[in-house]
Structures are given as structure tokens and as C-alpha cells.
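Sharing a structure, written as C-alpha cells. Questions coming.
One protein chain omitted, others in place.
== subunit A ==
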Amino acid sequence: MERAGTGFRKELVSKLLHLHFRDEKTKVGGDALQLMAELLRIFVVEAAVRGVRQAQAEDVTLVDIDQLEKVLPQLLLDF
């Protein structure tokens, strides 16, 4: 997938990170945010593409929960 227009917005990524930080003093640099957004985008696209591949292997035309479930373990090991 080449760089498309869609992706996570920096503000959203920032809020998501700060929601889970244990220390309020923790800050995130601008470039780090951008990179984090990219990482999240890859995570989502990987989940989707692997789901598609699984559906193709099973010869179905819809990526459903069953297909996602099968690719989930390896996906989580890769991230």
C-alpha cells in the first residue's frame, strides 16, 4: 500500500497515548507522533490485508470475524 490520504490524525494519536500514560509528565515529540500514527495505520492495514488473504484462501467474498480470528494471533505477535 503506497501512501494514501487516509490515516490517523496526530491529535487523535496524542489523545490515545495520553489516555494510557501512567505519568502525566510524559510528553510526545511531534515527529514521534507522526511516526506513531504511521505505525497504527500499518497495524490496521495489516489486519485488513491479512484478513483479505485469509478470505481468499477460504474462497469467500467477505472478510468476517472468522477470518480475522484466524490471522489475529500472528498479527499480535508481529506488533
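In this section, a residue touches a chain if its C-beta (ideal position, glycine included) is under 8 Å from a C-beta of that chain, and two chains touch if they have at least 3 such contacts; residues count from 1.
Convention: contacts and distances are computed from a predicted model.
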Query = For the complex's missing chain, which UniProt name, "GPI-anchor transamidase", "Centromere protein S", "SWR1-complex protein 4" or "Eukaryotic translation initiation factor 4E-binding protein 2"?
reply = "Centromere protein S"
Inquiry  = Even though one chain is hidden, which residues of subunit A still touch it in the full complex?
reply    = 1, 3-12, 14-23, 25-36, 38-45, 47-49, 51-52, 55-56, 61-65, 67-68, 72, 76-79
